[in-house]
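Got a structure here, written out as structure tokens. Questions coming.
Note that this complex is displayed minus one protein chain, with the remaining chains in position.
By letter and in written order, the chains are A, B and C; residue numbering begins at 1 in each of them.
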Amino acid sequence: MLIIFKSDITPEQLENVRERVLAEGCEAHVVRGVYRVTINVLGDDSKLDPEELKSYEGVTEVISVMNPYQLVSRDFHKQDTEIKVKDVIFGPGRFVVMAGPCAVENEEQTMRIARAVRKAGANVLRGGAYKPRSSPYNFQGMGEEGLKILKRASVETGMPIITEALDSRSLEQVYKYGDIIQIGTRNMQNFSLLKEVGRLDKPVMLKRGMSSTIDEWLMAAEYVMAGGNTRILLCERGIRSFDARHTRNVVDLSAVPVVKALSHLPVVIDPSHGTGRRDSILPMSLASVAVGAHAVMIDVHDDAQHALCDGAQAITPVDFEKIMEDIRKVARALDKTVEVPR
Amino acid sequence: MLIIFKSDITPEQLENVRERVLAEGCEAHVVRGVYRVTINVLGDDSKLDPEELKSYEGVTEVISVMNPYQLVSRDFHKQDTEIKVKDVIFGPGRFVVMAGPCAVENEEQTMRIARAVRKAGANVLRGGAYKPRSSPYNFQGMGEEGLKILKRASVETGMPIITEALDSRSLEQVYKYGDIIQIGTRNMQNFSLLKEVGRLDKPVMLKRGMSSTIDEWLMAAEYVMAGGNTRILLCERGIRSFDARHTRNVVDLSAVPVVKALSHLPVVIDPSHGTGRRDSILPMSLASVAVGAHAVMIDVHDDAQHALCDGAQAITPVDFEKIMEDIRKVARALDKTVEVPR
Amino acid sequence: MLIIFKSDITPEQLENVRERVLAEGCEAHVVRGVYRVTINVLGDDSKLDPEELKSYEGVTEVISVMNPYQLVSRDFHKQDTEIKVKDVIFGPGRFVVMAGPCAVENEEQTMRIARAVRKAGANVLRGGAYKPRSSPYNFQGMGEEGLKILKRASVETGMPIITEALDSRSLEQVYKYGDIIQIGTRNMQNFSLLKEVGRLDKPVMLKRGMSSTIDEWLMAAEYVMAGGNTRILLCERGIRSFDARHTRNVVDLSAVPVVKALSHLPVVIDPSHGTGRRDSILPMSLASVAVGAHAVMIDVHDDAQHALCDGAQAITPVDFEKIMEDIRKVARALDKTVEVPR
Partner (left out) sequence: MLIIFKSDITPEQLENVRERVLAEGCEAHVVRGVYRVTINVLGDDSKLDPEELKSYEGVTEVISVMNPYQLVSRDFHKQDTEIKVKDVIFGPGRFVVMAGPCAVENEEQTMRIARAVRKAGANVLRGGAYKPRSSPYNFQGMGEEGLKILKRASVETGMPIITEALDSRSLEQVYKYGDIIQIGTRNMQNFSLLKEVGRLDKPVMLKRGMSSTIDEWLMAAEYVMAGGNTRILLCERGIRSFDARHTRNVVDLSAVPVVKALSHLPVVIDPSHGTGRRDSILPMSLASVAVGAHAVMIDVHDDAQHALCDGAQAITPVDFEKIMEDIRKVARALDKTVEVPR
């Protein structure tokens, strides 16, 4: 740890901080540069809180070396984590495709799409029953009825279900019917909800907040894991940039190798919500395989014009087949297995 | 509304959209430019959903003129809204100062700070009992015990309380003890929570999400107001930028005149969390008055080095007095009343 | 075009704008909504300047449908542009690899690296002789001497040269020795320089500004093309985001399908400067192929620890061979030719 002081620090101010450091059993080496004074902290500084040190008079910066997360860190757990959901395995050497409607709208629609994506090779069925909508006047999802429909589609097709929980109440239902609990981008720092899913025994897919740093994202996963739930999928779904004219967000594929270096958890890409553009789903899915992600999640709709939610980004079952084909090609070239549904 | 098509649209694709527009009773004027085809929609297009239109084959952009919010809009309610909380009034021609510790840590600390800020001229007591912390291992607030302490400080000093609710459970307590319910930046799009506070009869201060657009912020306020609660304070607390080395966030003061043009609700600035720097609180508070904000909220701590939360940004009671003095000077110069506590 | 007015516009203000629209031979349909008045402009609005219209009293927004660029637009030129530089072709169905040292440091280093990347399969030799450095105290490049070295390496290996010009003076030299003129991210809106390269008869690679929108990037290319130079490569090299801890920038791969839809020009990715991380070069290069880019540019150094510039992102010739191998695998899977150097 480095503690950096204003150049005009008083000896007393310096001494206050030095004592605080010594009190935690660390060494405090004072280094006087021409314009800066710093304290180099040697020893185990894990009990020194950077925020607290910053509040001392005269301190301008405190630089800590430790990443703030532990359980999710690759430092703590060297091997890649494999997450098994029924027959599907997320982990190294594999590529999983999750697909389905953005929102469950009715039984027929969901069954039709589920069968189509299953036939094309999808492994997990996605579909929202509780929808976070930026307007209170928009369709908010079918609720439990939607979950029951998903369940029937799951039973028929054999695909496990991934679906979003918004709050305690919906979480109870999602836990009951679903197989993977999705936490959305707007809830990434809903710490109460994170604690709740941390106590459950079903896997969680944690979407990155739309302007969350990688550290904040991993820290949110740490909240879940601190509660005991170690089965976490990290989902990059596009970050906010200064340019929203042509794509809704920027899908941060460069985060994939970084997250894989920092953490042992599998990484999922959501090109549908990430780009919001139908014509970007194919290239971004292929890039997801190539960059080393473990899975992709794709919105499919067979009547996008009447979709109750995000129709602009949904592709047709026919396009989805083509995407699956090309995904298989790239995966094969890089010695990855695309899970074959049974 | 403008609907823009790819240049190679087929007559059939165009016709599909035209029919959809006509079906809602609007006129649809097809304009063929050299490289673009557009449909200019004339008439009341409020029933046409831009998202739905975007999903039609061939459509590239849909531009809607309407702001997505209604109740919070100045179009809907021309006069500035005044919000009265006990003796304190937020509204035009006035400037309110809210101050107190970031987190309630114990009774003594809270009473001491409350008396100090009251003496200096603060009108509302701030203090957190439930703290959203990015690490699960940090102090999470005193909970109900903290609220009881705030209540005692409020009774003694006569200042109403503003304090944050994180979820359903804490909201119940905050509603019981507090006077203004604070919704934090990470919960700005926690739509379940917004709906809950929308049903309550106490004022809400809605912090802007750290990377929320102004439209999303007003839309979140719309969620609250759609539930029946019309007493909303909008709080700008710093937005995320590409530069976090010297200030934690960028306090977006340029949002103040914009929000005041778009909405009738009062605007509050939080320079403490916005900048995270003690030496920025005075200048940013004065700028808040000058730019036309209705209130400011300031972290004060008399022992910042032992603060359990965000000590780096807390100023001392002595500095706070100086800030109050200068706030009064600028306010007076611009014919604004700084509320005098009784 | 849509012109949107404040709700309290006066009849006179509205009439002023209407007359302006009619004066350019367009129709002006006034639409009165509950809270908005708009003018829908029908007809050829290309002579109406949105900026001018915005300055009329009462106007709040002007929405124009036209993209601001023409020559670089796919509307204007439907087929993909192929750019031939000696034996190398940038264009559809092909993938070009450009590689070499970040900066030319001396003859030996440059020859050694040039031979190594050539052997591994690179087609174009990159290397900087004029370096834009954020500190005036850093190595600024070897200048003309460096260009001469590049030229010798080019003659020996048969690879054409891509190298950066910073200003009029260096452009003269770069034009003399180089084959592709690189315009760096900081100069993307150096309009004087763009005009100069627009008058030359050598291809230009235009790097995206680090926070330029896609429209601004294409507009900068329009500057070059308006001068007569139609051979432009568009290079995405990472955009600035709110998170610079783990990667220097976010490489915006989602821009690739978007730019390919908007423009006929080839797109290049620079994963080295984009991520600034050695371990991200392989995955990001593969993702570049998969997402549909036409080329990639990679920093290679055989003694990165003594590199005078950006050593942290340079990979070794051995790693480069592995990258070439995997690039070939992904390209083959997607039916793309990786150019074989002759």
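Note that a residue touches a chain if its C-beta (ideal position, glycine included) is under 8 Å from a C-beta of that chain, and two chains touch if they have at least 3 such contacts.
Predicted model, so just to flag it, every value in this text is computed and none were measured.
S.K.: Considering the whole complex, which of C:Q109, C:N123, C:N187 or C:T230 touches the chain not shown?
M.R.: From the options C:Q109, C:N123, C:N187 or C:T230, the contact with the absent chain belongs to C:N187.
S.K.: For the chain that's not shown, point to the residue among A:L22, A:M66 or A:V155 touching it.
M.R.: The single option touching the absent chain is A:M66.
S.K.: Taking the full complex into account, find the residue in C:D44, C:D167 or C:E321 that is in contact with the omitted chain.
M.R.: In the complete complex, the chain left out is touched by residue C:D167.
S.K.: Which one, B:Q140, B:S211, B:N229 or B:Q313, makes contact with the chain that was left out?
M.R.: Here the residue in touch with the unshown chain is B:S211.
S.K.: In the complete complex, the non-displayed chain touches which residues of chain B?
M.R.: Where chain B meets the chain not shown: residues 211, 213-215, 238-243, 245-247, 249-258, 261-262, 274-275, 277, 279-280, 283-284, 286-292, 326, 329-330, 332-334.
S.K.: Could you pull out which residues of chain C are in touch with the chain that's been left out?
M.R.: 16, 51-52, 54-56, 68, 132-137, 166-170, 186-187, 189-193, 195, 210-211, 216, 219-220, 222-223, 226-227, 240, 304-307, 309-312, 314
S.K.: Counting contacts across the full complex, list the positions on chain A that touch the omitted chain.
M.R.: With respect to the unshown chain, the touching residues of chain A are 2, 4, 7, 29, 31, 33-36, 38, 40, 42-44, 46, 61, 63, 65-66, 73, 75-76, 211, 240-242, 244.
Going forward, only the chains that are shown with their structure count from here on.
S.K.: Farthest from chain B by Cα centre, which chain is it? Let me know.
M.R.: Chain centre farthest from chain B's centre: C.
S.K.: CA centre of chain A versus CA centre of chain C: separation in Å?
M.R.: So the centre of chain A lies 30 Å away from the centre of chain C.
S.K.: Just the number, please: Cα centre separation of chain B and chain C in whole Å.
M.R.: Distance between chain centres, rounded to whole Å: 38 Å.
S.K.: Find the geometric centre of each of chain A and chain B from their Cα atoms only, then give the gap between the two centres in Å, rounded to an integer.
M.R.: About 26 Å separates the centre of chain A from that of chain B.
S.K.: Two or more other chains touching the same residue: where does that happen in chain A?
M.R.: 211
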